[in-house]
Each structure stands twice: as structure tokens, then as C-alpha cells.
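Note sheet for the following structure.
The complex appears here minus one protein chain, its other protein chains still in place.
Up next, chain A:
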Amino acid sequence: MNKEQTIEELKNIVKPYIQNQEAFDGLTEDTDFINDLKINSANLVDVILDIEEKYDIVIDNEAMERMVNVKAAMEIIETKLSEKNS
């Protein structure tokens, strides 16, 4: 999986929910969804649903709890994709 490509894809997914444009423009692996992008915590479930749809994966409750930043999201997507393809 190409890291840069995934970051781009994630950026497109979170774009409608962000409330801090500056943090969004400078988005890196360490960017936190709530603290940096100021995504409303209630909207995090919508972000996760959008990710599931995009990659055709199912993110379980445990994984969902860990998915607080870009890095965690990328790891989870990668894990779920490899589970799916194995």
C-alpha cells in the first residue's frame, strides 16, 4: 500500500468534517482527528463509515476506539485490507 496515496485518500474522506483548515492543509501521519482537525467527536463514526465504504472493510469496535489519528487509521486500514486479501 502506498503511504502517500493513502494519506491523500484519507484527506478526501475527512475533508467534509474538519474544522481547522490549517491543520488539514498540513496533514501528516501524526495529525489527530479531534485535537488537530477539530472534527466533532460525534462525526468520528461518520468518518469511520466513510472509510469502510471506501476500502470495503469492516472496522470493529476495538479498532474504532484506537482510530484517533491518521497513523492509527492507516495501520488499521492496512491490517483490515491484508486480512481481507489473505
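We adopt the following convention: a residue touches a chain if its C-beta (ideal position, glycine included) is under 8 Å from a C-beta of that chain, and two chains touch if they have at least 3 such contacts; residues count from 1.
Heads up, the rule we're going with is that contacts and distances are computed from a predicted model.
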*Name the absent chain as its UniProt record does, using one of the following: "Cation:proton antiporter subunit C", "3-oxoacyl-[acyl-carrier-protein] synthase 1", "Branched-chain amino acid ABC transporter permease" or "ATP-binding cassette domain-containing protein".*
"3-oxoacyl-[acyl-carrier-protein] synthase 1"
_Residue by residue, what part of chain A touches the chain that was omitted?_
16-17, 42-46, 49
